[in-house]
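Pasting in a structure now, in structure tokens, and then I'll have a few things to ask.
The other protein chains are all here in position, but one chain of the complex has been omitted.
The chains carry the letters A and B, assigned in the order they are written, with residues numbered from 1 in each.
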Amino acid sequence: MLIVHQIMERLGHSPDFVCHEFALSPDLGLFCIYISSIVSTEHANEFIFKPILEQNLDARALHDPKSWLESLIPKAQTDAFKEATEGIQRLLEGQCLLISSSGDCRLSYDIAKGQNRSVSEPTTEASIRGPREGFVEDIARNVALIRKRLKSEHLIFEQLIIGTETKTKVYLTYIDNIAQVKVVEEFRRRLNSIHADSILESSYIEEWIQDNTWSPFPQLLFTERPDSVVAKLMEGQVVVMTDGTPIALVGPVTFFQFFNSPEDYYQRADIATLSRWLRFFAFLLSIFVPALYIAVVSYHPELLPNSLLISLAAQREEVPFPAFFEAAIMMVTFEILREAGLRMPRIAGQSISIVGALVLGEAAVEAGLVSAAMVIVVSLTAISNFVSPNYGFGIAQRIIQFAFMILAGLMGLFGLMCGVFFVLIHLVSLRSFGVKYFTPLAPLVLSAWRDTLFRVPRYKMKRFPHRRMQNK
Amino acid sequence: MKASRLGVVLTLLALCTGCWDIKDINTLAIVSLAGVDKDPKSGDFLAYYQVMNPTGLSTRTGSSAKAAVYTFNFKDFSHGRFTEKTGRAMPRLFFTAHLQSYIISERYAREGILDLINYVELNPERRSNLIIFVSDSPLDVIMNSFTPLDRVPGRFMRSLSNHYQRNFRMNIYPIRFKDLEKDLKRQTPTVIPIIHYNGVKAASKSDEIEKINATQNGLTFAEGAVFIHARMVGRLDDKSKVLFYILNKKYRRLTETITVNGSYVDVEAQNIQVQRKWIAPGSHLSFDIHADLRIINNQQKRKMTLQNLQQIEASFNKMLEAKAEALEQMSKDKGWDLLGIQDHGGNEDSWRQTKVTFHVTSTMTTTGNTSTPYLLE
Partner (left out) sequence: MEQANLSGWQLFNLTLVFIIGTSFILLPGSLIADAKQYGWLVFIWAFLYGIILGGLWLYLSSKFPGLSIVQIAVQVLGKWAGGFVSLLYVLFFIQIASWVTRNMSDFMHINVMPRTPLSVFNIMILAVCAYAVVKGIESIAMVCELLSLLLTLPFWIPFSIMIQEWDWQNFNVPYVFHPWETFLNTRYALAFPFMETVSFMMIFPFAGRRLNLAFLSGIGFAGINLTLSILFTIGVLGVERASHLIYPIFIIFREMEFTNFIEHLESVLSINILLIVCIKLSLLFYCAVLAICQLFEVKERGVVAYPLIWIISAYALFFKNIVENVNWVKMYLFNYYALYAIVIPAVLIICARMRKKGRFRKRETAT
């Protein structure tokens, strides 16, 4: 009785708190407590109330209520508990507590109901060929999606509960005869040292466990596709899955893995190689083109071929701003458009993108605020930003491109090159869980080039991961 | 703490000084053609700079200006003073990185242009791979004329020279400042084309180029100016100029009219290869010339047979040998080492006595579309 009072004190004020009292006999009363919003009441009725109410009381019920109850109710989900705090915890997880009036029989049953969306196509990583399943918010179903593809006994899931208030379930996943022991240990150590009160998304965990918070380049890859996760597990990487979000974190990761899309492995090898080169080229375009435009137009007009020089000069005749401000205005406007496009309700979003891009650009040129070449530069940059298969990397590109623009505006090509050197040193010194960020280009590991700059056909990918990982 | 913050602020401020170098495109006066003349009496230089007008050149609608270029002229006694002087009349920053060509007046060329060469080499704004022309018309007439078809006169001249450039081995037409510099210490002359203005008055209004007759007020390049040690010593006519290039500078094409069986045949010699050989070192030099022939115009009144072709070849060989010998004679008379004898193993004192023989062989390779001319019988 006391325990019931304790529980009611803590949670009784909640409108979804339910406490039934069954008086089965003058000696035996039963309290059934649950939180109605997170349990499935059909289960409750079917498996708990019906058996109890329909069963006849016999001698055993009076002497040993615990074993009587256990025999009635399906064993698979039964658990005993002792303290009130434990009981409250289980109530909050969606279990139903059965407490006898004498207080010595305390059982809990798991009847949680998941409010989940069904497995659908991943929104951030679409692919033409390949499975269309993406993770969902419930971690149990995500584990199911992985297990369905990887039926190996070496697949290990380690559960951790992180977040003092949210008590989020986090699974550390790896294949124990492929992944390196040191890396797994490092993951475990870092996850265990998180002191936070809430973990709502995998990005919270990412911020806690990554090597370098101030770098714009992500050191953990995130993905929403189970086939991608399984492929990375097979390469020896470690995956962190978080309950409540479909995004899984993968590490350790190198710079060049951000240019891989799962599409590469489902298309033909030569197309995949060419697509990869296109992505590298788009990356370089997006970070260099605005800066180069500003540097060349403001500081080094001798670089342009004669006819281009004349046409640019004619276009810039009417523009009142120096090149740097013109570029800054256009880029900032484009960023605003992009942010607005994200938040617009779906119907209006389409029109904004078309209106913004075409009309705004066209109108700005007609009004004489920017030159036509600038609009081309900005559109090219913006589109190249989206070529990276990983969204987090696209954000890094934007920061770098603005930084280069400022440097180019201040000191022309000299400033730009100093910036390039700076970024290179930074990239090369980044570590993702001990692995150097720019492997296999620096340090040079020629054997790993099969899957970085090229995607060689499968019969050439001869080395198995547990040998490859030693080079990393 | 304070010191390091101050240090950071100062560094950031210092970085802003990079902006002093901003040369925004639409603040530049882009010079496309430069002309230099020297007054022999006073020693003053007259410099003409032709600046491109971007709005006049662009194809966008709404541009009202029609003039593609504007010419400014300045007068001063030393080359370096012009950079500052231009600021007094030109509203924009003087920008010479896109100079297409340079024109030098004949009277300045005859005095020697070593001072101009020194100036161009020293100045980091100028480049030495500009093509040079010598003009025998008054310089202000040429610099103040518009040109048809290519609205920027500097580009007009450069594309005219590009036409010749393709026929040189390695695509280099050696009429640039750097070729003059290279030949400064050598004995072989450099031949620079002479431009000549056909009309009387300068075509100084852009309406003039709306006229259909393009040659009336246009420019022609025909003769060549002979420069030895950066000083003009004389003129060469067109044919001799081409022959000079063939014998020395790897020009590979020649169009000639030869008379075969009493009628004219125009042939084009392609892939001309010239080899020098000293038969007796220092005293007897032999040139072996080989060409592939192509018939452009055949006015003979007989069928084209193999024998006929051989006749054409033989006729061409003889004619070319005669022309080369004429060139050699002229070069020895005038004292210009046009054959490059001294630089290729000859002796400075005795080059005039060196015997030179020419041996020309040719092969007919292309004959055109007809196998036999039409005959009226």
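Please note the rule applied: contacts are C-beta pairs under 8 Å (C-beta built on N, C-alpha and C of every residue); 3 or more make two chains touch, one makes a residue touch a chain.
Keep in mind that what you see is a predicted model, and the values were worked out from it rather than measured.
Only one residue in the set A:178, A:364, A:411 or A:435 touches the chain that does not appear here, and it is A:411. Seen across the whole complex, the unshown chain contacts chain A at 299-300, 302-303, 305, 411-415, 417-418, 420-422, 424-426, 428-429, 436, 438, 441-444. Residues of chain B that touch the chain left out of the display are 11, 14-15, 17-18, 20-21, 97, 121, 124, 127-129, 162, 170-172, 178, 181-182, 184-186, 343.
Throughout what follows, only the chains that are shown with their structure count from here on.
The touching residues of chain B, counted against chain A in their complex, run 15-16, 18-19, 21-26, 28, 30, 52, 54-55, 57-58, 60, 63, 95, 97-98, 100, 155. Only residues 297-299, 301-302, 306, 309-317, 319, 322-323, 410-412, 414-415 of chain A touch chain B when the two sit together in their complex.
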